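Data block below; observations after.
A single protein chain has been removed from this complex, and every other one stays in its place.
Now for chain A:
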């Protein structure tokens, strides 16, 4: 196996292999330079690399205090984002990990405060973050002996149920009395009137804050230091969950394909996305249909051609970690009628298309998406013909940042793909632009299919709220906080 120094183009699998052996700091530097040199590109490889790196960061970092850990993750995250700001997944993964650490810490605090109410609390935390596992027991052992250290448990030993309701300060909102189905919003309208000005806790009622502050001041710091080991294990487990989610995202999306692709339909897609490929291949197991692929010249046409005819595991970075046998089947091998055509014919063919399926580079909080160049033409043509546009995307691509300027999200690639540098006459007299991505506004998309289900674009803000904490959204830009 050639090492990084051997002159081979390093890619994701090399990086992942090098992670264990190298010290953390050089791993970070390594990933930064890989991102800068575009040797790791595209959403999934970036996400996987980031998640694995953060796993090492957490595992090898000595910390006594949860704030220190959060600070450390933020520092690493900031450097990675600076290295390649347009790979938005890097920031997403860092935010997911930060949110998960905060959840674990809060749970830890909750367990300290009381055992009796911890079940309902934990469930709430889990559904709130989406990522972390619903297993919370390890921490409870260390806290069984300190019920006397909190007044909260003192007076409520006889009725755990009412106690749960009387401890709202630890929940992020006032909805503790609301039906269990409703997720607590990040902030509530009661904030204006609440007794406690802190945005993290808006309980109705005045006495409980004393309990919490007492708890925070004395028992909490102590408790965290004693249970750091457990917390660390929890955090690492949480990051592994995120890694698993990255691995399984495409399968989860593909599992829904039969609901959306019917027999004899004509599907239009473009570029060579693995999520879309899997989606189509899964449906092809049961149904016969036609796929029209726009070749997306000049940035992705070679990979697109390959995906139609040959094994797609031979091209494109990051494919090596996914090269399972069943995946190396091409679309035409799977019995799909495949029609490859140039991008210019998209509008002409649209009247015969039943459904458009798009892949994404990143999804942004307003419901719009960044996708390979040409996506907006397709979406617009589909709108003219009233053809439904379906976007397949893992939740990890969903970014909580609000795009104030869509132009800044579009990356410009190598103009040599359009006009060769040897072509002197043209190069001298022309300015050649080669945008790699397109921004598709939310009103051109009908449905998002993610690994957690199908959603309307207007619902995406809710998924953002479920997966990211508000305090983490702008962690890399302190002036926005």
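The rule we apply is simple: a contact is a pair of C-beta atoms (placed from the backbone, for glycine too) under 8 Å apart; a residue touches a chain by one contact, two chains touch by 3 or more; residues count from 1.
Just so we're on the same page, contacts and distances are computed from a predicted model.
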{"item": "Protein name (UniProt record) of the chain left out of view, among \"Translin\", \"tRNA (guanine(10)-N(2))-methyltransferase TRMT11\", \"RBR-type E3 ubiquitin transferase\" or \"Translation initiation factor eIF2B subunit alpha\"", "value": "\"Translation initiation factor eIF2B subunit alpha\""}
{"item": "Candidate in contact with the missing chain, chosen from A:365, A:378 or A:409", "value": "A:365"}
{"item": "Among A:190, A:297 or A:347, residue touching the chain not depicted", "value": "A:190"}
{"item": "Hidden partner interface residues of chain A, rising order", "value": "162, 165-166, 168, 173-175, 177-179, 182, 184-193, 195, 197, 203-208, 365-367, 402, 404-405, 458-462, 470, 473, 479-480"}
